[in-house]
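Below you'll find the structure, written out as structure tokens, and then a few comments.
Heads up, one of the protein chains got dropped from this complex, but the rest are sitting where they should.
Showing subunit A:
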Amino acid sequence: MVAFIVRRLFGAVGLLLIISAVTFAIFFLVPRAAGVTTDDIAGRFAGKQPDAATLAAIKDRFGLDDPVPVQYGKFIKAIVVGDTYDTGTEKIDCPAPCLGYSFRTNQSVTDQLVDRAPVTFMITAGAAVLWLVAGVSIGILSALRRGTIFDRAAMGVALAGVSLPIFFTGLLSLAFIVHRWEILPAVNYSGPSDNPFNLLLPWICLAFLYAAMYARLTRAGMLETMNEDFIRTARAKGLPEKTVVLKHGLRASLTPIMTVFGLDVGLVLGGAIITEKTFSIPGLGQLALDGVNQSDLPVVLGATMTAALFIVLANLVVDILYGVIDPRVRHN
């Protein structure tokens, strides 16, 4: 198992290197191919009507005139051995893994990621619990009551949930539940010091989107499993129906659900961009979006690599959990 984890971690490092190289290329090479000059890029960080001296100073500060491989090499070197950052009045140490400093705010990217990660984690955790519990429960009940009104209604709602994007449900819920009917207060959450239940609305909206998929997935899995021979055997042995359903039926259906769950949690942890934008929550997704909109390469790189890391780690955890959930995997 240890060798497996180490192998996967090495693979993750390789993946992150590829992702960072691709992000670098998208940021620098693609615009250059379209005719964007380094003056143009420097101009994005200057005030109105920048003169030549200003553009030159910006290019010098951000190293924009260096060949792209050199810039990429500096980026990787800073991650491996750290870097220093010149504020004008002093040089600040940026210990490894140094992801650089924002072109816009001059803040350490690592500090920004560390600051934003708990916010995104809280969104993910709350929503994931909701969507997993609600989705799996509805899926089980639908499978056990196949063809009933409950089953049809639940699957109808599930279809709606999958179909309605977060910016639709989110904005409508804000307009009505917060501003018109004032059932819930405005969403104000910027860190662990704030009340996590301020995130109730984003949790519900995000869970509504994902729970639908889990309900359908669980229902399909349960329908298949409950017709298996071992379920019939369990019932023939006189086991209580609850045990048959939860211990034998659900457990066997959980493997695909766990796979999807791992991917989803990884994706949302990497930045629930639309959710954070809709509800104005300062998490990793909002940070990434701001970085893209403002051509803030260090932030874009940091956010992209963090998102990739979360997805890789979530998958790793799921792989490990396979063995715990499904004895067949463990024995193999």
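Here is the rule we go by: contacts are C-beta pairs under 8 Å (C-beta built on N, C-alpha and C of every residue); 3 or more make two chains touch, one makes a residue touch a chain; residues count from 1.
Methods note: contacts and distances are computed from a predicted model.
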item: Name under which UniProt lists the unshown chain, selected from "Beta-ketoacyl-[acyl-carrier-protein] synthase family protein", "Cytochrome bc1 complex Rieske iron-sulfur subunit", "ABC transporter substrate-binding protein" or "Pyruvate dehydrogenase E1 component subunit alpha"; value: "ABC transporter substrate-binding protein"
item: Candidates A:144, A:292 or A:325 - the one touching the absent chain; value: A:292
item: Residue among A:17, A:186 or A:246 touching the omitted chain; value: A:186
item: Absent chain, residues of subunit A that touch it; value: 35-37, 39-40, 42-58, 60-61, 86-90, 102, 104-107, 112, 165, 167-168, 171-172, 174-176, 178-180, 186, 190, 273-274, 277-278, 280, 282, 286-287, 289-290, 292-293, 295
